[in-house]
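Excluded from the complex is one protein chain; the other protein chains are retained at their positions.
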Amino acid sequence: MRTGKLKSNEEPKEDPYPESMRESIKKVEQTREERIGKEVDRMNPDEREQVLNKYHPDYREEGMRGLDAGPNQGDQMPLELADLLEAYPAVDPSEVDLTKVDYEVDVLVIGGGGAGTVAALWAIKEGIDPSDILIATKLRHGDANSMMAQGGIQAADREVDSPKAHFLDIVGGGHFANKPELARALAKDAPGILKWHEDLGVMYDKNEDGSMKTLHGGGTSRKRLHSAKDYTGMELMRAIRDEARNQEINVEEFSPAVELLTDSDGTVTGALLYNMETEQYYVVRAKSIVMATGGFGRLHIQEFPTTNHYGATADGLVMSYRAGANLLDMDSVQYHPTGAAFPEQIVGLLVTEKVRGSGAIPVNRDGEAFVFNLEPRDVEAGALIRECYGRDMGVETPTGMKGVWLDTPMIDMIHGEGTFEENLAYIYRLYTRFGIDPTEDPLLVFPTLHYQNGGIEIDDEGRTAVEGLFAGGEVEGGVHGKNRLMGNSLLDYNVFGKRAGISAAKRAKETELGDLTLEHARRYIEELEKAGVDEERRSPMLIPEYRGEEALSRSIDII
Amino acid sequence: MNEKTEVETVEIFIMGKRYEVPKGLTIMKAMEYSGYQYVRGVGCRGGFCGACATIYRLEGDYKLHTDLACQTTVQDGMYLTQLPFTPAGREQYDLEELEVDNNPLLDLYPELARCVSCNTCSKSCPQDLEVMDFVNEAIRGNIKEVAELSFDCIQCGLCAARCPAEIPHHHVAQLARRIYGRYQAPESEHLEKRVKEIANGQFDDELEELVNLPKEELEERYENREIEE
Partner (left out) sequence: MKEVAYYPGCSLKDTAKGFEDSAIQVSSDLGVRLKEIDRWNCCGTVYSLTDDNLMKQLGPIRNMIRARDEGFDQLYTLCSMCDNTLKRSNYLIQNDDDKRDKINNFMDQENDYSGEIEVKHYLQLLRDELGWERVREQVSNPLEGINVAPYYGCMLTRPKEIGLADPHNPTVFDELIESLGGTPVDFPYESECCGSYNTVDNQEVVLEKTRTITGGATRSGADLIITACPLCQFNLDTRQAELLKATPNHDPVPVIYFTQLMAVAFDRPRVNKFEEHAIDPRKVLKIENKVASKR
């Protein structure tokens, strides 16, 4: 069979695992045979709560503080985020000339990832001319977490499934904190989104009769996870981006928005972009604005490594908060249970849940299974942390990081040789680059900062509390409550990117361009001054600081 | 790092300038360790986005190596730089209007026929794809083969930058995948059926009921929901 890969004739390499880890692998090998076909029981609600309370980072009070300014005063948030929200605008409002307008558009989309691109495409379908749309993005078009999603996208499209079952999984996984109408929109739109993808030419994994290949994800009651190998996010993003290029939508790359602009009523009327290369500002006047800047993984909350792309720095939350948007569930952060913990070069990178969905289970240093392999993510992450730090049954790496084994050789044993390489091509490549063959040896994993569960509050049309401002994708909150299930983030950016794009287009057709001021920023500065916020603190962050010692992997000291 | 141990270092040359960095870093982290802050040439940092396409040479080695900065460990004597951009022409098209039976790949990208099968593209691919093979399949109009062989392409553009025939391989491959997905992959009947059911409002009532259920009842429904084996 042709795999699309060159055969390499490399000589056998030295053992990638140090001796101490190899000792433990031997124990894992001894128990492997008897573990196949056996499952650890799912936890009951009490056990789940216990694990979360004691071991999940969200429940660690020292990591949080209450806000003193803005619409969410008093709400608890991670320290790293609170410091960005309560920071002075990076641009001094008195130094900006808003009289010279560089762009006048119907719809400005801030963020060139999945949600932003989907919003732009649906704004066109809603009747906006592509030349009246501008996407402003910090890095390149498509450089986003959307590109990185591996496992898949949920949609209740099989006969045995229903949007109702999907809805229950969403709200149960989210600990019933979700806004129910948003969860409904997510479940109900899902099959239509997949159909749209098919029309765009996305290559989903299918059986020969055309039926979708689906798997279970953590917390799903049906096999509902659709994938494109383990490059699902990439396959979607590149097809969607390709279509945006065919539609000739204007994209300003390396020009993030750094501040929204508002009129005297507080309606959002534009944005200030910053060309990071020439250090020039652009003034954009727009009838509607879609915020689609994604998440905040690069804030390294509680010092965790992250799966997120370089630009995931909460810029959209910061700008929108200053303009009066309300934030939901910001105390809830998703740590993906299985981030790479070894080798050092890839610490924090995602090992998709599809690996567990395909039959690999987490085991401790003695090769014992200790948790059902597909609990909702927060519970699974809590259980992994408990195994390492509560029970001291983890495996330590040479740099002092702890983790548990994800027993990947089980996959080919269960499904036949070649399954791993074909269906998990990314993971296979990721590890073989560094000398580890996941079909031969297990992978060491530990939870990694993955997703911003909360965000800007929206309604089911993608509207925020601020007139003229819409939001879609990871930047918005309420859809997933306190915990997002696997396969619902790709779905989220499609569903709410679409809804926000359509709503923004509708508004643009009914309104005129407004006045441009930075009044809201001035008012917020006053609030910050009253609260006594450190004047040195500025935001948005735009780019995380990794120079010098920061480049080295961060230690994890969570318990 | 929990404990400071004696760190082994390697000597690298960033755009010709010498730096000493800890052994075992990726090229990306090594440049950051040396004091560089990326704006271009960086993206997902996980091997998906192709933004950090990089070229380097090793002391005493005539080869120009290509790889991803976020997925490659620095070596002693590495001469490296970061590519800010890899230009390559992309053709506009309308997926719905393409004449898919008439080899649209060669039609939109006639430069495909300039391939001399030198294999430089495959050699430059950081994903180790058989790029030359899918270019040849493209010449023959075998869209499915192009789609499958190119599936793991991260569109970094290194192949296009190195190709003596000046083919934009990654754009050709994107076109092939979309044509395959749109026109040649078998259709999913259960998906079509479900989309129609939803459009007909078949699930509206039960969803409306769930949306309005008190939390306790919702919790009960959740705990007792049927789980597919």
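Note that the chains are named A and B in the order they appear, and that numbering of residues resets to 1 at the start of each chain.
Keep in mind that, in the parts below, contacts are C-beta pairs under 8 Å (C-beta built on N, C-alpha and C of every residue); 3 or more make two chains touch, one makes a residue touch a chain.
For clarity, every value in this text was computed on a predicted model and none was experimentally measured.
Q: Which listed residue (B:V10, B:I55 or B:C115) would be found touching the missing chain in the intact complex?
A: From the options B:V10, B:I55 or B:C115, the contact with the absent chain belongs to B:C115.
Q: Using the touch rule from the top, list residues of subunit B that touch the missing partner.
A: 103, 115-119, 122-123, 130, 132-133, 136, 139-142, 164
Note that in this section only the chains that are shown with their structure count from here on.
Q: Once you find the CA centre of subunit A and the CA centre of subunit B, what distance in Å lies between them?
A: Using C-alpha averages as centres, the distance is 18 Å.
Q: Which bits of subunit A are touching subunit B when the two form their complex?
A: 2, 4-6, 8, 45, 139-140, 142-145, 147-148, 155-165, 167-169, 171-172, 176, 180-181, 183-184, 187-188, 191-192, 194-195, 198-204, 206, 208-212, 216, 221-223, 228-229, 231, 233-235, 238-239, 242-243, 245-246, 248, 254, 276-277, 307, 309-310, 343-346, 349-350, 399-400, 425-426, 429-430, 433-434, 543, 545-553, 555, 557
Q: If you look only at subunit B, which of its residues touch subunit A in the complex?
A: 1-3, 22, 24-26, 29-30, 32-33, 35-40, 42-49, 51, 71-73, 90, 92-95, 122, 125, 127-130, 133-134, 147-152, 154-155, 174, 177-183, 185-192, 194-195, 198-199, 203, 206-207, 210-212, 215, 218-219, 221-223, 225-228
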